[in-house]
Every structure is written in C-alpha cells, then in structure tokens.
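Yeah, one chain of the complex is gone here, protein chain that is, but the others are all in their spots.
Naming follows writing order (A and B), and every chain is counted from residue 1.
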Amino acid sequence: MHSHFSDTYSHLESPIHRLPASFKVAAALLIVITLVIAPPSPITFCVAGFFLIMVAAASNVPGIFIVKRLIFLEPFVLGVAVLTLFQPHGGIKFLIVTTRSTLCIATLVLLSNTTAFSDILDVLKRAKVPGLMITTIALMYRYLFVLKDESARMRSARACRTFTRSHRHRWHTLATVLGQLFVRSVARAERIYSAMCARGWK
Amino acid sequence: MIGSLRVEKLYYHYSDGTVAIKSASFCVEPGECVGLIGPNGAGKSTLLLHLNGLLPDDSHARGEVYVDGDRITPATFDAVRRKVGLVFQDPDDQLFCPSVFEDVAFGPRQFGLGDGKLKEVVADALAMVGLQGYEKRAPHRLSGGEKRRVCLAGVLACEPSILVLDEPTSNLDPRGRRELKALLKTLPSTKIIATHDLEMVVELCSRTIILDKGEIVAMGPTVELLSNEQLMLAHGLERPHILNHRHPHGPIEQPATLHEFRSA
Partner (left out) sequence: MHIPDGFLDPKVAISSGILSAAGIALAARKARIELPARRVPLMGLAAAFVFAAQMLNFPVAGGTSGHLIGAVLCSVLLGPSAAVLVVSSVLIVQCLAFGDGGVLALGANVFNMAIVSSVGGYAIYRGLHRLFPGPRGRLLAVAVASWVATVVAAVVCAGQLALSGTVPWTVALPAMAYVHMLIGVGEAIITTLVIATIAQTKPELLDESNAVTVAGRGREFVFYGLIIALGLALFISPFASKWPDGLDRVAESFGFQHREMHLLASTPLNDYRIPGIHSVNLATALAVALGTIVVFGLGWGLARILVPAVKPQSEMNADTPEASGA
C-alpha cells in the first residue's frame, strides 16, 4: 500500500540515508532554528535552499516527489500566510514568512524520507520522551496505514450504494464510516493487547 | 524443547452470556501435530486463547489447562506464555511494532534477553522463516505472506515448546501457503493448528479434533476422521479432495507422509 503523502523513500540507499538518525534530526533542527532566528534576508534563504537541494540530490529521493509533497503542504502555509497581507508592509512579510516556512517544510520532508521512522523513534526515546507516548507513537504509526485502508474500503463500499450527492448524505456517510472505524479500532486494540500479553508484555 | 498439553473439562462463556465452549477435554503429546477444525463460530479461536491464559475474565471460565503438567493460573501466566507460542489469525494484530526487528525482538526482550544477544536471536528467527535481512523493513510494506512469517519468527524467537496457530494459511496466495506449510513441516515443536485448510490438516497433522458449537464432537487419526464424509458434512465441513482418491477400508496405518499415503 503506497501513498504519496508518506515517508515513502525512507528505506532507500544513499550517503544521506546512511548517516546516523540522531545526526540527521539534530541537523534538521539546526536548519529550522537558523531559519527562524536569523534575520530574514535573500542570502540566508538562498544558502539554505542551495544546501537543501544538495542534500536532496545526494539522497536519491526523487525530486518530483519532494516537489509534490511541498505542493501538497503549501496550502496550509499559504492559508495562514495570507493573513500577513493585512498590515503595513504586508507584502514583504508574506514573502518572508512563506519562503521561510517552505524551506522548513522541505527540511522536514527530507528528514522523514531519509530516516526510517523506527530510527526517529529511537531518537525520541533518547530525548526522554515518556515511555507511554513512545508506545502510542509507535502503535499509531504502525496502524495508521491499516486504518486508512479500512476507511477507504468502507467509503468505497458506501459509495457503491449511494445515489445522491446531498450535503446531508455526505455528513451521514462520514459519521457512519468514522463511527464504525472507531469501533473496529477498539476491537483491534483489544486483540493487539492479547498479542502483546501473549509475548510477555505487562 | 518439545512440550505437552492437557485440557480438562474446559468451559467458557462471554460476558453477554453466550456459551463459547461447553466442554472440551483433550491431550496433546510431545511432538504431535494436532489439527483443530470445525465450522465458523465453533469456538476454535476461543479455545486457543485458553492455551495461553489470554482471556480477559477468568470468572467466565471453568476447567483446567495443563502445560507440561503445570496448571495455568495467573501466577504461571508468564511461564506459560514463554512455553506456548500463539500465532494469531490476523498478522496485523500481532505485528504491532514499527519495524520487523523490533517486532521479532519484542518477545525475547519482554522475557529478559539483553540487547547484546537480541540481534543474534532475531537474525536466527528470521532465517528460520526464510526472511534473512528483513530487520529494517517496515511492517506496512510487507506482503501478507511475509507478515505471517514475521509473526511466526516473533513467536519462534521466544523458543516455545508448543506452537499454536490460528488459521495460518488464511488470506495467503497459493505460493505463500505452500511456503508456510513447508516451513511448518520443518519445525519439531508440538503443534496445534486451527484451520479451515483441510488439505493442510491431512498433510501436516497426525491427529485431528472436530469442534462444533463449543463441543468436541470427534477426535482421532486425521485420515480416518476426515474421510468420514457423513461426519464432516454434519459439522459444516467436507471431505478434502486429497482424500477422494483413496478410500480406506477399515483401520489403516497412519501414513507418515502424503507420499506414503498416495502410494499405499
């Protein structure tokens, strides 16, 4: 099951992929912090952009994929950025904020596609994130693909028996699918608990 | 390590009152491979959950289960879960860690194995199921057959003396099924396999139990039981095709392999 908005390329082979995860996470954080703290200037942004392009090239992650990811995430940036226009010098602020934000997003997209998620999880563990949260994050990552597939199947099944396009019907379908999905998730969680206990978890 | 199992007068009902298992008593000798068959809703999965002390509410259960002569009680759950390895029906329920390595290492880690030996144990378990080098893979990228084999590896890594499998070949394509059957044949531990795959039962299991509506309605040598068309049809099953080409008359010697059976 593949989707374009996931860490599809985190399992590739490349010099960047081979770097230790903690190094990559630290580097990504450093880049983001620099972009946020440094006074905004075209030079800073160009240097950062150039650096990211070099890393992307070395990482074997397809450029088209990165561009697609950025395009997908850009509306969220623009949605908030557009508010900056309503103030004196809004145009410049808009450009600065949008560029800075896009560079930060590109950094994170590169990080997630050059690092296996379980390695990122190890980094979080070492950063003293509470154990219960690590378990939650691990299980969440593991099962979100399963739930996505389940919800897609339920929606197609629903769509096969839908003959109206009314808003109300859309709401009703959404609510039913979500309700059923959650109930199934509860049942699955109980089975997972059994499976964990079966292998000694307490 | 090869273990034995004994179930005595097992009874279980769900919290809403439905009786899942009315009465079940049977033994499994060390090294045996026993098939558990029956129609849907017969209680096979529920029965298997008892073999590991997994059911949530003990007050709904009566009867005893003995593993290697020791009774299963809350005090002995840990020891039992080491000895009895349970492979669940849906590999997505059992493969819950973010990487193959983490998942296969889960059991041994819980049972106290140190990080040093873990890599070796995981590598050995993966090699046993034919998935060498899969340590870094993410579960959601594996095929159904691969997921099943990782689940099996995760259980084998705990070195159980009894292997219990719930519908191991369901949802597998023919190749996945063939590979899993070949794999199971190589494992020496005592095995209990609940399944609808009657052909596999004939190939792997020397003895079979038929469960229907929570009761054991028949128990005996596989070929004899499964050849009994009336019995099979009466309990929502059927005689497997593999036995249609051979009609035993009277008691027969249980063939050690399918090849022997065919050439007899």
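Following the convention adopted for this analysis, contacts are C-beta pairs under 8 Å (C-beta built on N, C-alpha and C of every residue); 3 or more make two chains touch, one makes a residue touch a chain.
Computed from a prediction, not measured in an experiment: that's the story for all the values here.
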item: Residue numbers in chain A that touch the chain omitted from display; value: 5-7, 28-29, 32-33, 35-37, 69, 73, 76-77, 80-81, 83-84, 86-87, 93, 97, 100-101, 103-105, 108-109, 111-112, 117, 120, 124, 130-133, 135-144, 146-148, 151, 167, 170-171, 174-183, 185-186, 188-190, 192-193, 196, 202
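Keep in mind that, in the parts below, only the chains that are shown with their structure count from here on.
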item: Of all residues in chain B, those that touch chain A in their complex; value: 49, 52, 54, 77-78, 81-82, 85-86, 88, 90, 92-99, 101-102, 106-107, 110-111, 136-141, 154-155, 158
item: Residue ranges of chain A in contact with chain B within the complex; value: 1, 10-11, 116-118, 121, 138-139, 141-143, 145-146, 188, 191-192, 194-202
